[in-house]
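Omission of a single protein chain aside, the complex is shown with its protein chains in their original locations.
Per-chain numbering from 1; labels A, B and C assigned in written order.
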Amino acid sequence: MALNSFGRLLTVTTFGESHGPAIGCVIDGFPPGMAITAEEIRAELLRRATGRSRHTSQRREAEDVQILSGTFEGVTTGTPIALVIYNTDARSKDYNEISRQFRPGHADYTYHHKYGIRDWRGGGRSSARETAMRVAAGALARKYLAERLGIRVRGWLAKIHDIELDGRFDEASIDDNPFFCPDPDRIEELEAFMHRLRKSGDSVGALIRARATGVPPGWGAPIYAKLDGDLAAAMMSINAVKAVEVGAGLACVGQLGTEHRDQMTPDGFLSNQAGGVLGGISTGQPVEVAVAFKPTSSLRLPGQGVDVDGQPVEVVTKGRHDPCVGIRATPIVEAMLALVLMDHFLIHRAQCGDVEPQTPRIPT
Amino acid sequence: MALNSFGRLLTVTTFGESHGPAIGCVIDGFPPGMAITAEEIRAELLRRATGRSRHTSQRREAEDVQILSGTFEGVTTGTPIALVIYNTDARSKDYNEISRQFRPGHADYTYHHKYGIRDWRGGGRSSARETAMRVAAGALARKYLAERLGIRVRGWLAKIHDIELDGRFDEASIDDNPFFCPDPDRIEELEAFMHRLRKSGDSVGALIRARATGVPPGWGAPIYAKLDGDLAAAMMSINAVKAVEVGAGLACVGQLGTEHRDQMTPDGFLSNQAGGVLGGISTGQPVEVAVAFKPTSSLRLPGQGVDVDGQPVEVVTKGRHDPCVGIRATPIVEAMLALVLMDHFLIHRAQCGDVEPQTPRIPT
Amino acid sequence: MALNSFGRLLTVTTFGESHGPAIGCVIDGFPPGMAITAEEIRAELLRRATGRSRHTSQRREAEDVQILSGTFEGVTTGTPIALVIYNTDARSKDYNEISRQFRPGHADYTYHHKYGIRDWRGGGRSSARETAMRVAAGALARKYLAERLGIRVRGWLAKIHDIELDGRFDEASIDDNPFFCPDPDRIEELEAFMHRLRKSGDSVGALIRARATGVPPGWGAPIYAKLDGDLAAAMMSINAVKAVEVGAGLACVGQLGTEHRDQMTPDGFLSNQAGGVLGGISTGQPVEVAVAFKPTSSLRLPGQGVDVDGQPVEVVTKGRHDPCVGIRATPIVEAMLALVLMDHFLIHRAQCGDVEPQTPRIPT
Partner (left out) sequence: MALNSFGRLLTVTTFGESHGPAIGCVIDGFPPGMAITAEEIRAELLRRATGRSRHTSQRREAEDVQILSGTFEGVTTGTPIALVIYNTDARSKDYNEISRQFRPGHADYTYHHKYGIRDWRGGGRSSARETAMRVAAGALARKYLAERLGIRVRGWLAKIHDIELDGRFDEASIDDNPFFCPDPDRIEELEAFMHRLRKSGDSVGALIRARATGVPPGWGAPIYAKLDGDLAAAMMSINAVKAVEVGAGLACVGQLGTEHRDQMTPDGFLSNQAGGVLGGISTGQPVEVAVAFKPTSSLRLPGQGVDVDGQPVEVVTKGRHDPCVGIRATPIVEAMLALVLMDHFLIHRAQCGDVEPQTPRIPT
């Protein structure tokens, strides 16, 4: 059923539990001939990793990714690329108490009902630890898109709780702060906010935006392989995501047709309400998504839960958790965007690899 | 590649163009033994159909659906169920002008770039006419869910342009008005609004909500077959959709963890911010989604476009169009919700069909 | 689950029962830009059709195939191509007796156990009538392979019962006789054999061979998408098939390694024991398969069966049946070979579309 796989032609299968021996993935369908090293992948992993600032969980994994297959002398061969990271800093005893408890806002209750058994250590399979493998696989896709096709993928923190970060947009500065905030003038404010939040013991949500530039017109496919449909699935599958928007997103409800439809001139589109996708197919404009992350449910503030016998319990989550999972989500959103785009590159090449341009392309 | 299929175990493949000879679908994996007639399917189709009020397009298709296979003496046999509707009221000449033009906000430009050829009559494959087959397939899923599993699926218009319909919620009245509005006190206001809109020549967006009750805990699967991930893909694949929310949706960004996490007691959950899904698996609470539809791009108000030679053109869309596609979208959203749920029922039965309850179920 | 679909990137979904209203298929992923007419498809269908000689069943369907979608002005558009044939010459009353009986060698018993219900008219879904849609879809693939890629697919009757047709091989004459026999000198013998067989009331098996020439090296993929693995699945899925061979086939058991391994020289391979596939990937030599068809189980000679209550019955099959289903199987085998090859063309283009030749190609 490939429940743990995504991608149509570029297929990524992930495995592993938060406190199991290892997490890993198999990337199938990747083209041959691209140089890639474990160090390059690890560099991407460290962008997402915990323990790199005081604003995130203090679990500190080496993220020492190994390439088990699919490359030869440092170059992809076209065979499946398996990546693995052994878990080294799991502290399962933090979770002993919840082995018989269902935490509110967690997958404990649902896994238990589904499978009749669950690995309760650190959230098991439902832990955000899994997202490391998305970032690892995404590292290959990002490199391919950039080097071969001139496509750049970039995400950032657009909003955290009620703080809109819609002022200055300095793309170059995004990686210079632990929040992936594009406005260098707001970092101090964010630091202070996170400091107060951590002290309060509560958590908050966040909105991540991402954009891909350089995508040519024509990627995506009717009807159930639409580029935006695949993006929605990819983003909603990330832990803690509750909403996905493309282009104008939810705001389209309040728009007029004359406002939303992106007019076209020989010199370019006059707007990008569509977010670079019309009829499920790319327009050549930047592909733009926004992804909403809920506040972390793992809190030291007590909450009402039940135990495996159905009895009420007061749940206090120990373990090391992020007060805002959205903070580390930017590299994950970027990875998913890159993987979906590369998948659609392959889909397009398969079906339409010899279609000659029939019509001029509008500059973007 | 099954680009035009969706569903993992209950797989629906649709085909057909707006002004081609017919539209249709093949439903594969449907369980044997359920009685179904073309008349029952048609009844659902008419809820979505155009030409039934002055607020929608005046194209009037008979929606005379035929069952070509998969039933015997009125009962499903387990073999693929093919449905077909011949198009009878297409007026292709309305589109002659746009055969060489790309309309703003339409898939004309993207299809042309992708395929080098397009069926420009009525939008071809990108027309919302395709959604009729979702409703047809959904009719079978809804019946199965209701009769066999006690699951009810219900959608409604929650917002149109800037009109929030969040007052009275009279579920029984939803089908009594052409808007699928749950508040019977607001119908007059909506009529007046639509009247003004039609006169203006412009169009507006809408937000549709849907809810499924009776879903047991345990449906959905990690990681890329999450119930909410599949819902996001299903909804975003509907024409004109720009955002999908589950539970609290976008609002989760502004929430605190203590506010969002749904506390549990032996008497039930204290809230449903999760929208009935945790870790991608159903909780037993109602599954809740919201879907944003953009304003129709087909307007008689002129807009700037380009033609196939890259020259600027003023586009005035003829043909018969909905001033708010969201108005007819409720049955489509319901259908997609039903199909995703039934798919996950089968997925769950496949892998966990013999899992004994290990823990009490919280009442919902 | 797409149980009724095959092909990875070129996906064909078939539907329909022998005596239902219609049979049909949806072809998804077909490239845009190829001219095709219903008449061309019908011409292929008539090669497989019954009622064209006295050696086959006398059911006489018009095979009046309609193209319901996916073409525009006679050219494929890249959207799903739906084909349908309405059944016109079904005689269901011939089957009344078996509505409560399980015929030996038929799928009656297995369908009934699986689904608890079955369409017993003419074998329902398990009828060879379904194979018409393989031939229809294959007609498009054959045209594409021939016109775009210079690949020719050709099948023939290699053996019927104990009659080996391994003498003269006159490819041009294959379509000149009702047996698809490549040796024009043996037609008389076959006519006489079939005449005796028909009189006896019994049936016989047959071996069909097929070959594709012009396939470049490099199609196919490790490990579970091997070209020969996909061919085996495609052929074994045809009704009545009990064995599939590639290249030397079963005979490889008795060979020595020095005999089987196809030596290579700059002037070409010295043999083709591999049947054009090594490691699941094409070598550039002709791709060669052989497919064994069992004798028809539908006989007027009485056989022991049971009824739905488990009671013994003497079964005498009425209806119109082929004394050797293998006779009409050549176009089906050709169609499946063409479809698998075209699928692998797309797979190869997707992953390796920009691989430059690194090494000279051996002439074949």
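One rule holds for everything that comes next: a residue touches a chain if its C-beta (ideal position, glycine included) is under 8 Å from a C-beta of that chain, and two chains touch if they have at least 3 such contacts.
Not measured: the values here are computed from a predicted model.
The chain not shown here makes contact, within the complete complex, with A, B, C. From the set A:T11, A:S203, A:T296 or A:T330, the residue in touch with the chain omitted from the display is A:T11, counting the whole complex.
On the side of subunit C, the interface with the absent chain consists of residues 1-6, 8-9, 14, 102, 104-107, 109-117, 125-126, 130, 159-162, 202-207, 216-226, 228-237, 239, 241-250, 252-266, 270, 273-275, 277-284, 292-297, 299, 301, 303-306, 308-312, 326, 347-348, 350-352, 355-362, using the contact rule stated above.
Considering the complete assembly, subunit A touches the hidden chain via residues 1-5, 8-11, 13-17, 20-24, 26, 28-29, 32-33, 66-70, 72, 75, 77-82, 84, 114-119, 124-125, 346. One chain of the complex is left out; on subunit B, the residues touching it are 9, 29-33, 78-79, 222, 346-347, 349-355.
We adopt the following convention: only the chains that are shown with their structure count from here on.
In this structure subunit A contacts its sequence twin subunit B using mostly the same residue numbers, the overlap exceeding half. Subunit B and subunit C have Cα centroids lying 38 Å from one another. Residue positions of subunit B touching 2 or more other chains, listed in rising order: 1-5, 8-9, 14, 114-117, 125.
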